[in-house]
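Of the protein chains in this complex, all but one are displayed in their positions.
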Amino acid sequence: MSVIEKFQEVSANRHQYAKDWKEQTGGKVTGWLCTYSPVELIYAAGMLPVRILGTHEVQDITDRYLFPTVCPFSRDALAQGLKGRYDYLDGLTMTRTCSHVQGTFDNWRNYVPVPFIHYTWFPCHRESPRAIPCLREELLELKQAIENFTGKTVSDEDLDKAIELYNTNRKLMRQVYEFRKSDDPPITGAEAMEMVVASQLMDVVEHNKLLEELVAELPNKKLDRDTGLRLMMVGSEMDDIVFVRMLEELGCTVVIDEHCTGSRYFWDDIVPQEDRLAAIAGRYVTRWPCPAVSSEFNDRSDRIIQHAKNWDAQGVLLYQQKFCDPHEFDIPMLQKMFKEHDIPTLVLEFDVTIPFGQFRTRIEAFLEIAEIEVF
Amino acid sequence: MITAGIDMGAQVVKVVVLNDGQVLARSMVSTGFEPLEAAQKALDEAIKNAGISRDDIKSIVATGAGRKAVTFADKALTEVTANAKGTTYLLPSVRTIVDIGAEEARGISCDAEGKVLDFAKNDKCAAGAGAFVESMARALELKVPEMIELSLKSTKEAPINATCAVFAESEVVSLIHAKVEKADIAHAIHDAIASRVSSMVRRIPVEKDVALIGGVANNAAIVDVMKKHLEVDIVVPENPQFVSALGAALSAAS
Amino acid sequence: MTTEYFRWTECAWKDPDKDWRKAETLVGGIDVGSVSSQAAVFTDGELYCYSNTRTGSSSPDSARKALNMALEGTGIKEGDIQYVVGTGYGRVNIPMSNKAITEIACHARGANFMGGPSIRTILDMGGQDLKGIHCDERGKVTQFLMNDKCAAGTGRGMEVMAELLQVPIIEVGEMSLDVPEEPPPVSSTCVIFAKSEAIGLLRSGWTKNMVFAAYCSAMAHRVVGLLERIGIEKDFTITGGISKNIGVTSRLLKELGVESIPLEPDPQIAGAFGAALFARDLLLKSRK
Partner (left out) sequence: MTTHVKYKTKPLDCWQWGKELRLEAYQDLVAGYEQGKLMVLGCAASPYGMLAGLGDFVFLAGEPYGASIAADPPFSIPCMEAYEAKGYSRDMCGYMRNFLGSMYLDKYYFTGGPFPKFDFAWSVRHCPAGHPKWHQIVSEYQGIPMNYIDDETMLSADGDPQHRLDYVAGQYLDSIEWMEKVTGRTFDDEKAIEAMRNYFRNEALWGEICLINGAVPAPLDIKSMFALMPISMLRRHEKVATQFLETLRDEMKDRIANQIAAVPTERYRMTMLTPPPWSFLKIFRYLENFGVVFIGTYVYLINSGEVKFLLDEGKAVPATVPEKRPGWPQIKNREDLCRTVARWRAEHPFQSHLDTRKKEYVILFRHWKGDAYLLLLNRGCVPMTTNMYDFQRDLQGHGIPVAMFEGNFADCRDIDETGVLDRLEAFLEGQGIHKLPGL
């Protein structure tokens, strides 16, 4: 089985994977709801941090909890809890980010029993010098809460080890992304997404091993297809592999992305320092921002355009979860920015499931703009 | 005492004439754009069927969207109350009523006396039920009964998510062009409505027994998928489209 | 089946003074849309014949029906056509097509052919969606925008109205202009709510004409909203079924303050024309 297939398998059987992990390690599993959750801290406490994601199935059980104008991802995620698919969770954590996911967390907290629940308040004024010291204290609270729950103290050594492991994980994934800069990338966007999704579900040690294999085999790997248009995907949460496959079948390759099941999740390292919690806090305050947290547009857009240039993106798919206002704020500004750089954009709005027929037409038309040269 | 209930629906006017709880006659007339005339016509028809005279009717209650147009009625009642009265009269054990009409759907929770405890209606963007089935049958070049029959034979899931009935239509069109089996499309259409309606109904406590009423209740495929979505058995009274009119007639008697 | 007021009437046309047998290239374009299907056959880059028919519940059948209707009495057999491009909702399974191209590209190309190279902005109002398209002097799409969030204002709404008031859709536009004074637009362009609003208006004594007027102007207004987002560069033209609804077009042109270049012979056929023109390009390319 190829490395990518292993990633696929984990993500296809994520619940079984977590249950087996509990079996084998006797450890506890903590679900997290947003990429501002400090996974290294959870891992340092001997717990497996797993991201709670949706399944893109039509569902009708969340409307009595969340109003339909809450983003589909947040509703889809809550549906998983309500359906009991995460019944093995020992813990659930969330970091203050956006009001939609907050709704998922609050309803989960109230209607889906989980032994350990912790909400990490996050200082969203990331430009303020006051933010990092504040978050450091919040992380200390989280650490103590976890220690009380597990009965095990989290030592500096534990933290160092976890920080080291996750920094390695980030470094390796960045290396994989490096390969996508080549004229014929050895890995598709769907495959890259499988990798990142798996990194949010797997034991980091195991994921790192697989990544090393992948990094080793990519130099002599080729895709049995033309690259087509070099596409960048920018937007809100996105783990709809089926969509990305459809997208790439239409004659393009996603060579780079900016979303939280992609580069936005893993791009920034933790810079080690004596005060471990301050080091972690520093990473999360200054990391590649999600618009739900950052109010500084340029902070995000500057990084995005750099990505687009470094990976030579010829087109950009700007997409958003329906009703995701933080991204709805940024999209018009991003359209303007890309226009100034002569990079065409296509905007799509995602629901729990997507209308393939309509999306197909829009994407093909977008690709035709770049490709029809039969005049 | 003889009473009459008039249900001014979006598409059809329904009348029930009642004598001490016994249905003497029913009638149905297309509403058209002259609701008052339609109501009059429907009532006359019912009176004829019942073999009584206008003066025998002691009291008339109107319900339904166009109830206010029935100037000759003694009283007007909203569908919600009428539904509850009518349903619990026919099926006393019912505590949850799902009413699916041409454009709108409703969920009502009531007690044994038919008193409304709570109710929910579809959100603005989730409207469209019976009329949606009809236009989709046309897109499939089927008659509604044929589509219902096919739907029950479906073997594969073909999800249509769009809350908006109009977007759902274009998803159906895509499915048609993607060569999906007609049976599966037919099923997907009913499934989409059931999903929309049950997510709305879940906002009120869904307690047994659950009844499905309204014109669409005659659609076996809808009943079938609604059972799956709400995970309960569903009872359908006789003449489900007359339940509101019956409820109105009953309240006219009291 | 009862009368289907929402459907456009079918038609076919062929050029009497051309001989297709003398043609270097004989190509076809087939547009299978959600409600109607069109086929067009071109000889050496010029229109030879076309048809405008209804879409059924199978795109292969609809495509064949459209093509046969166009070819009727021409003596052309399907096999004689050297290259076919399919477009529209059904483009992915049109049996006789050599390539599928989206209706967006085809409408732009077709509009460019019919309306001339000066056209920069095209409004295509289909049954299911609304498109604003920018193209260059060659009819190549440079940018497009489709309705999101809400289906309000799509052609489907007009079909629903025609059904509701039992008026053939082709007559809706004229009727909507025949009103004593312009009524306020319906408050909701949501297809479903507009319908119940319309019923309400009729019951309160409005004439059909006034209801159509109120709906047409609401719809025109909604379309203007979409066009403002993509921006209007002259020249401007309208394709698709709605372009035949003067009730909507006259109102939206008034609101936009622009002229619309008329597309002869039939703006609804733009997609098929574009497809046929692409077919010729691809044929010549393949011969090189």
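Labels for the chains are A, B and C, by order of writing; each one numbers its residues from 1.
The rule is simple: a residue touches a chain if its C-beta (ideal position, glycine included) is under 8 Å from a C-beta of that chain, and two chains touch if they have at least 3 such contacts.
Keep in mind that this is a model prediction, so the values were computed, not measured.
The shown chains contacted by the absent chain are A, B, C, with contact judged over the whole complex. Of the options B:I2, B:V16, B:V29 or B:A65, the residue whose C-beta touches the omitted chain is B:A65.
Among the residues A:P38, A:G54, A:G81 or A:P123, only A:P123 touches the chain that is left out of the figure.
Checked against the full complex, the candidates B:D123, B:E181 or B:D224 give a single residue touching the omitted chain, namely B:D123. The residue from B:V16, B:I60 or B:L77 that touches the chain not shown here is B:L77. For the chain missing from the display, the contacting residue among A:V3, A:M47 or A:V70 is A:V70, taking the whole complex into account. On the side of chain A, touch with the chain left out of the figure occurs at residues 63-67, 69-70, 97-100, 102-103, 106-107, 110, 121, 123-125, 128-131, 133-134, 137-138, 141, 291-293, 295-297, 322-323, 325-326, 328-329, 331-333, 335.
Where chain C meets the chain that is not shown, the touching residues are 148-150, 187-188, 193, 200, 225, 228-229.
Those residues of chain B that touch the chain absent from the view are 65, 77-81, 115-121, 123-124, 203.
Here is the rule we go by: only the chains that are shown with their structure count from here on.
Taken pairwise by the contact criterion, the protein chains are fully connected, each one touching every other.
Comparing chain pairs B-C and A-B, the larger number of C-beta contacts belongs to B-C.
Centroid to centroid, with C-alpha atoms defining each point, chain B and chain C lie 37 Å apart. Put simply, the C-alpha centre of chain A and that of chain B have 45 angstrom between them.
Along chain C, residues 89, 128-129 each make contact with two or more other chains.
The residues of chain B that reach two or more other chains are 125, 167, 170, 173-174, 177-178, listed in rising order. Touching chain A in their complex are the following residues of chain B: 123, 125-126, 159-163, 167, 170-171, 173-175, 177-178, 195-196, 198-200, 202-203, 229. The touching residues of chain C, when paired with chain A in their complex, are 89, 101-105, 128-129, 138, 140-144, 146, 148-149, 278, 281-282, 285.
Residues of chain B that touch chain C in their complex: 10, 33-35, 65-66, 69, 103, 124-125, 127-128, 131, 138-142, 164-167, 169-170, 173-174, 176-179, 182.
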